[in-house]
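Note sheet for the following structure.
Now for chain A:
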Amino acid sequence: MDVILFLVFALIAVVCAINVVVQTHPISSALSLVGVMGSLAVLYLLLGAEFIAAAQVIVYAGAIMVLFVFVIMLLNAGAEAKKGRSFMVQLLGVPLLIAFLGLVAFFVQRMYGDEAVSFGMFQKGGPKEIGQALFTTYLLPFEVTSLLILVAIVGAIVLARKEID
Partner candidate 1 sequence: MLSAVPISWFLTLSAVLFALGVAGFLFRRNIITVFMSIELMLNAVNLSFVTFSYHYKSVDGHLFTFFVMVVAAAEAAVGLAIILTVFKNRGTLNIDDVDSMKN
Partner candidate 2 sequence: MNLLTGVLFLPLAAFLVALVLPRNSGAGRTWALLSSTGIFAASLGLLAYFDRNLGGEQFGVDVPWIQSPDIHFAISVNGVSLWLILLSTFLTPICVLISWNYIKDRGKEFYAFLLLLEFGLIGVFLAQDLFLFYVFWEVCLVPMYFLIGIWGHDRRIYAAVKFFLYTMAGSVLMLAAIIYLYVRAHTFSYPAIVDMLGSGRLVFSSQEELLLFLAFFVAFAIKVPLFPLHTWLPDAHVEAPSAGSVMLASVMLKMGTYSILHYCLPLFPGAAHSCAPWIAVLAIIGIIYGALVSMVQPNMKKLVAYSSVSHLGFVVLGIFTFEQTGLDGAVYQMLNHGISTGALFVLVGLLYERRHSLEIKDYGGVATAAPWLSTVFLVTTLASIGLPLLNNFVGEFLVLQGTALANFTWTVWAAIGVILSACYMLWMYQRVFYGELGDEVKHHVPDLSPREWAAVVPLIVMMVWMGVYSQSFLPPVTRNTAIVLKQTNVNVSYRVQAPAAKSVEVAHAR
């Protein structure tokens, strides 16, 4: 059961991710990305991360991706033009990526070859545990993220507002 769930959503995630990469129109990419995020949320649940799964859907798929789509619409971005120019990138990129992937997968495989995940084995990923950690151990980063967000707000204003005069 877990295996099937995993396989199904992993497959969705991968297919959507590939779609992100191969689609030439940004809106298709954006929607595929939402798909990736959704399926990831399912996998999070599988790993017992209830809060994160929710946040994934709400913050990521909900807020951030909406922002993307909004900007795509705003800029009226069309399909990208086919221009060469990056032969080198492809030449270099594909083998490198394969190498990267192979390496990481190889190492991961060797490290965690035998441990298995089964649904419900880990149940401390609920809002309560998260909240407790946030306000004790992770109080500082949590507070500091406010600064981060403030910076983001200021930045967005600075860059995107119209001239007053």
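Observations, loosely collected:
What we mean here is this: a residue touches a chain if its C-beta (ideal position, glycine included) is under 8 Å from a C-beta of that chain, and two chains touch if they have at least 3 such contacts; residues count from 1.
These made the cut because all candidates are chains of the complex that A comes from, given by their letters.
Quick caveat: nothing in here was measured; it's all calculated off a predicted structure.
Looking at 1 or 2, the chain of this complex that touches chain A is the one numbered 1. Contacts from chain A toward candidate 1 in the complex involve residues 2-3, 6, 10, 13-14, 17-18, 20-21, 23-24, 26, 29-30, 33, 36-37, 40, 43-44, 46-49, 51-52, 55-56, 59-60, 63-64, 67-68, 71-72, 74-75, 77, 80-81, 83, 85-86, 89-90, 93, 97, 100-101, 104-105, 108-109, 111-118, 121-122, 124-125, 129-130, 133-134, 137-138, 141, 145, 148-149, 151-153, 155-156, 158-160.
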